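Take a look at chain A:
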Amino acid sequence: MTLPPRLENKFSELLKRYPVKRSALVPMLLYTQDVFGYIGDEMVAEIARRLDLNTLQVTETLVYYSMLRREPAGRCHVQVCTNIACKLRGGEKLWEHAQKRLGVGHKQTSADGVFSLEEVECIGACTGAPAVQVNYDFHENLTPEKLDKILDEFQAGRKPSPAPYIIGSIHERHPAEAPVISRRFGIPNSRKIDVYRKHEGYQALEKALNEMTPESIIEEVKKSNLRGRGGAGFPAGMKWSFVPKDSPKPKYIIANADESEPGTCKDRPLMEFDPHQLIEGMVIAGRSVNSYQGYIYVRGEYRYVLDIMDEAIREAYEHGFLGKNILGSGFNFDLCTHTGAGAYECGEESALMESLEGKRGYPRIRPPFPAVVGLYGCPTVINNVETLSSVPSVILKGAEWYANLGPARNGGTRLFCISGHVNKPGIYELPMGFNLLRMINEVAGGVRGGKKLKAVVPGGSSTPALKAEECDIPMDFDSLAKAGSMLGSGGVVVLDEDTCMVDFARRIMKFYAHESCGWCIPCREGTSWIKKILDRFHAGGGRAEDIPLIDEAAKNMFGRTFCPLGDAAAMPTMAIVKKWRHEFEEHLNGRCPYKPLDVPVGV
Partner candidate 1 sequence: MPEQKTVTFTINERKLTVPAGTLVIEAARRTGIEVPAFCYYPGLSLQAACRMCLVEVEKAPKLQTACTLVAADGMVVRTDTPQVHKARKDMLEFLLTNHPLDCPVCDKGGECELQDMTFRYGLDKSRFVEEKLHSPEQAWSPVVYYDAPRCILCFRCVRVCDEGMDVKALGVGQRGVLSVIIPNREDHLECEECGMCIDVCPVGALTSGAYRYKTRPWEMKYVPTVCAHCSNGCKTTLGVRNNEIQRANNRDLSGINKDFLCVKGRYGFDFVHHPDRLKQPLVRRNGTLQIASWEDALAEVAARLKTVRDAHGPDAIGFIGSNRTTNEENYLLGRLARGLVGTNNVDHHRTADYGALVQALGESAGAAQAGMEQLGAAKAILLIGNDPTNQNPLVAWQIRTAIRQNGARLYVVNTEEIKLKRKAAQFVRVASGAEALIAQWLATGEGDLELDTSVEMMQLRGAMEKERDAVIVFGAELRGAAIEHVVKFGASLPGQTRYIALGDYANSRGASDMGLLPDRLPGYVWTSDAAARDAFGKLWGASLPEKTGLDSRQMLAAAARGALKALYVVGANPFRTFGAGGRPAGLDWVVVQEMFLTETSRDADIVLPAACAYEKDGTVTNTAGEVQLLRRGLETMGTRTDFDILRILSHQLSKAGVGRAIPLRTPEAALDEIRRSVRGYGVSLPGLLAGGAERTAPLAPANGHKLIDVPAESIFSPRDTLFTSGTLGRYCTMIHSVPEAKSES
Partner candidate 2 sequence: MASILREVTETIVTLAKGFRVTFRNMWGKTVTENYPETPVHFMPRYRGIHVLQRDEQGLEKCVGCFLCSAACPANCIYIEAAENTDATRISAGERYARVYNIDYSRCIFCGYCVEACPTDAITHGHGFELATYDINSLIYRKEQLLQPELHKKPATV
C-alpha cells in the first residue's frame, strides 16, 4: 500500500527509534489518524504488516486509547474539558453551549462534517480553565462568547491562533516564589538552545560528565532530598541506585510526561519553555546509571509540546549534548520522544512502559520493579518531567543548597498549579513546605469574588480534599500525609462555598470510571458503580443507604486494586463522604441545594 510521503517518512523515522518494532505502533496509529482523520481497516492491516503483528494486536491496542478513532470525525474536532478545574470555572456550561451551538452531542459529527464534538477529561490547561482543544490547539480562559468566535473562524475555514502559551505559567512573580526550574519562564525564546546556554544551560551536564562519577551523581541527588514529583514522592536518588550496575542488559531512562492528573499542568510549561532543562536532566540521569537511551513519553494531547521537544532534541544533537561522546567524555546518550494517545492509566510507570512497547496500557505486576525489569525487560529509570528537570539545578548548585530550599526530607521547590475559585490561577514555583493558606490567599490572590473557602484539593484529583479549617498546613509530602492527604502532583484546586461537593465527587469519579483500564475487578467495577450511584444521587434520586454504600464501595476498592488508580479514585471519595456527609444528606430531598432553587433537578 502506498502512503502519502509525509506519513511514509514519519513511519520510517518512527521505526528507527525503537529496538522493538512494535513500540512504534501507537505513534503510527496517531499519525495515521492525523492524515486520514481516522484509522480504517486498511491502515490497520497495513500497520500490522509493517510491524509483523496480526491485525487483532493492532485493533486491541487501537481501541484502548481514547484519542484513536475507527470512524471519521469532523475536520475540526472540538474537545471540551469538563474535568474538575474546568468545571469549577464553567466548563460544563461551555460544554452545554458547544452542544447547542453545533447541534451535536458527545462523539458526534455535524452534518456538514466540519465539526465533531467530544467531552474530554483533563487536557492539562487547568490554570487556563475553562479550556477547549480543537484538534491539537489549545484555547484557554474561554467563555461561551469567546468559544463562539473561535468556532465562527473555523466555520469560515480559517484557523484561529491558539493560546500562545499555557495560560497561568507566565505571570508576575510573586515575592514568595523561589524560581529554580521555572527561572527561565518568560525569557524570550527560552526554548532555544542558545538562550538556554546563556542562562546556565548545560553547565550541570558538563560538571556531571567531567567532574563527577556516576556514583557521586546518585549520591548528590540522594543528598538533595529530591523526591519524585509525579505524585508518590519516592526519593529520586534512591530509585536510581536500585538499577543493577552489573546488568549486561541496556538500561533506559524514561521521562514521564503523560501528565493527566486533573488539576495538574506543570510538565506542559516545563517542556514548552525549557525543553533543554529536561534533556540535560535526562542525560545526567543517564550518566548516573550508565544508560545510553532515553525516551520522553508525552501525552498525545500535547502535540505542540512534542514538536517543541523534538526540535530541542534536534538542537541538542547538533550541539553535541546528545549522541556519541557527549562533551568529549566518551559518554553516549540517545534521546527521543514518544507520543501517547489518550490514557490516564499510562501515567502509571509500568503501564507507561507497556504503552511504550506498543501494547494496551495495562500496569504490570510488581515486583519486579522497573529499576530491575522495566522497558523491554531491561533496567529502567522512570521519573516525572519535573523531577528530571530539577536535576540540573541540583548538580549545578549542589545538593545542600537544593535541600535547604525546603523542609527536612523534602528538598527543593515545587511547581504548584493553583486553579479553581481563586483570583489569580497560575503555576507558581514555591519552596516545599509553603503554607497552603498563604498560597491561596497571598500568592493566588484569594478566593474569587470574596467568597469563603470551602475545600482545597492539595495535589491533583486523586488526593483527598482538605476542609477550609485544615488548610493551614505546610505543603510538603510528610505534613500532608499526616493530615490524611497527599502532596501528589502539585495540582492545587480551590473550591469556594458555593460548590456542591456531591457534584464534585461525581465528576472526579466520572473521570476515574472513564480512565480505569479494566484490568482488575475492584477498580473496573468499583469506579463505574460509584459513578452510577453518584450520578443518581446528585440528580436527586439518592437514598439514605446510598451514603454509606458509596463510602463502603470506595473502601472496598482501596488498597486492593492492581495499581494505584483504584486508590486514587477511592481516596477523594472517602474523604468527601467523611468530611461533607451533611451535603449528601441535604440531597436526599430530591434536589441539589447548590443550584438555584428554580431549577429542579433529577427525576
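Keep in mind how these were chosen: all candidates are chains of the complex that A comes from, given by their letters.
Note that a residue touches a chain if its C-beta (ideal position, glycine included) is under 8 Å from a C-beta of that chain, and two chains touch if they have at least 3 such contacts; residues count from 1.
Please read all numbers here as calculations on a predicted model, not as lab measurements.
Chemist: For chain A in this complex, which listed candidate touches it: 1 or 2?
Modeler: Looking at every copy, the candidate touching chain A is 1.
Chemist: Which residues of chain A touch candidate 1 once you look at their complex with the stated criterion?
Modeler: By the definition above, chain A touches candidate 1 via 54-57, 59-60, 63-64, 343, 345, 360, 365, 513-522, 524-529, 532-533, 536, 549, 556-557, 559-562.
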